[in-house]
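Just one protein chain is left out here, and the rest sit where they should.
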Amino acid sequence: MIIDDLAELLSKFPGIGPRQSRRFVYFLLRQNRNYVEQLARSILELKKETAICTECHQFFPDTVSKKLCRICSNSARDRSTLMVVEKDVDLENVERTGVYNGVYFVLGGTVPLTNEEPEKFIRLNDLLARTKNGTEKDSLSEIILATNATTEGDHTADYLHSKLALFATNENVKITHLGRGLSTGTELEYSDKETLRSALSNRK
Amino acid sequence: MIIDDLAELLSKFPGIGPRQSRRFVYFLLRQNRNYVEQLARSILELKKETAICTECHQFFPDTVSKKLCRICSNSARDRSTLMVVEKDVDLENVERTGVYNGVYFVLGGTVPLTNEEPEKFIRLNDLLARTKNGTEKDSLSEIILATNATTEGDHTADYLHSKLALFATNENVKITHLGRGLSTGTELEYSDKETLRSALSNRK
Amino acid sequence: MIIDDLAELLSKFPGIGPRQSRRFVYFLLRQNRNYVEQLARSILELKKETAICTECHQFFPDTVSKKLCRICSNSARDRSTLMVVEKDVDLENVERTGVYNGVYFVLGGTVPLTNEEPEKFIRLNDLLARTKNGTEKDSLSEIILATNATTEGDHTADYLHSKLALFATNENVKITHLGRGLSTGTELEYSDKETLRSALSNRK
Partner (left out) sequence: MIIDDLAELLSKFPGIGPRQSRRFVYFLLRQNRNYVEQLARSILELKKETAICTECHQFFPDTVSKKLCRICSNSARDRSTLMVVEKDVDLENVERTGVYNGVYFVLGGTVPLTNEEPEKFIRLNDLLARTKNGTEKDSLSEIILATNATTEGDHTADYLHSKLALFATNENVKITHLGRGLSTGTELEYSDKETLRSALSNRK
């Protein structure tokens, strides 16, 4: 039955349970034909009109079969600095703040703490190829491992560090991590040792 | 741009903001073609394969152009009792519990407390026609106004009561409301006057 | 050290952890002497000036060594109906709503689901004595087991029922429970079977 079937499909959306997916179905039933057709068409065309940038691996709208996203094809960006982020939304948020003018690489995930096959969860080989290319063509001088300040993010950064260390030394590329400290809203009363230690050593 | 456009469309889903709708888009980008096509097709076919029951007005899967839903066309249901509910999901939940064997009418909404045009928000005329029909053909003897025990639900029940009162008297149809009392999980310490009063008068 | 010691004592308050109890201490340090002395004195005098009513067993302010609380000594209350509640705050809330004019008995707790010595958790013997007394002196005709509509509350009511059944039959005393149904705020979409069944059978 179509109502159950669609609710089942929508319940796979991230963070959506069976109750909310059912509410989505009834919502769709109450919308006009125009909205529903636009939605279905957009979902179908999403993948066709979206490409993965061959350099940073973010998704981007690809209407004329370009290979590079808006950032990687922008000659005004500083290609000597490469920020490695976990997910597309991380890149989007950094762009939104406008504080960074280098280029990116999207890992596509994190290395789980317990996992024995890290390369299944992140684009390790693509990253290695990208950094090699960077030193050959763009005088890449710094790789910022901009993973989240979470246990999994730290673990992923450690893993990447170990995989990039030899290359970085040989090619004279700096590997850096985002600075720790008080983030907006942090209260001293609830801060952990790592945050306070960094906040102290980064004081100015 | 397709990513923004689809995120915009998905942000109209009930309870979904711009951040989560964007996460939906990236989720869709990572799914295989099979899932995405099935989802788009289901959304398109949802309205085609779904009809509104001409009697209870619930949505139901309509593959052979039937006019009546599974409940309204079931001769084992007691057609002398009509439960009026706010939404399709209310009907579904009552059915799930299996405690009711009568038939239903789905209002499609509630009367807002401040609104001057109640008939825009609920299927009043359809309800009036349905109850008239019920007395003529099914010896309808009771209408249960099963709105939520909320301010809007009570307000809607009051409004319906006023609209049905004359008809009910003339046709000797009882109008009832679901019993108030302690619902599962209710603690005396936090109960309001209305709940305690009903719990006391319904004690047994 | 006094700050740690007092924080430790305050952390025993219901729902208060070590962080909040510490905040209480610093709050006290900032208050004027008047408030602090009044608080300490009130805590000391609390037990002295409070008695447990010999009939209903609620705590009440006892300035002249009375034995009965304001309710049990009020001749306008209907002594033929006895409402058995779990805690003092339950009694207080029922009184606040003003919907009940009978008398009470405070159990002092609930029977844990897994426990083998129920009489350690509730005032069973006091209740048995109170009901016996009630039939002898006040023509007690109904005992309302007004426990919470929770698993533990239901379990406690079942236990009391089994202990009171023979007495009730012999003395022609009715044992009742508060009515179940929709409590204020309940939505049909989220109601469980028990609540809906009761709401239906209590409809009117």
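Labels for the chains are A, B and C, by order of writing; each one numbers its residues from 1.
Throughout what follows, contacts are C-beta pairs under 8 Å (C-beta built on N, C-alpha and C of every residue); 3 or more make two chains touch, one makes a residue touch a chain.
Nothing here was measured: the structure is a model prediction, and the numbers come from that model.
Although it is not drawn, the missing chain touches A, C when the whole complex is taken into account. Checked against the full complex, the one of A:Q31, A:S80 or A:T195 touching the unshown chain is A:T195.
Residues of subunit A that touch the chain left out of the display are 85-87, 89-90, 93-94, 97-100, 144, 146-150, 153, 176-204. Take subunit C: the residues that touch the chain left off the picture are 1-3, 5-6, 9-10, 12-15, 20, 22-29, 33, 35-47, 49-50, 59-61, 87-89, 92.
We adopt the following convention: only the chains that are shown with their structure count from here on.
The set of chains touching subunit A and also touching subunit B is empty. Here the CA centre of subunit B is 38 Å from the CA centre of subunit C.
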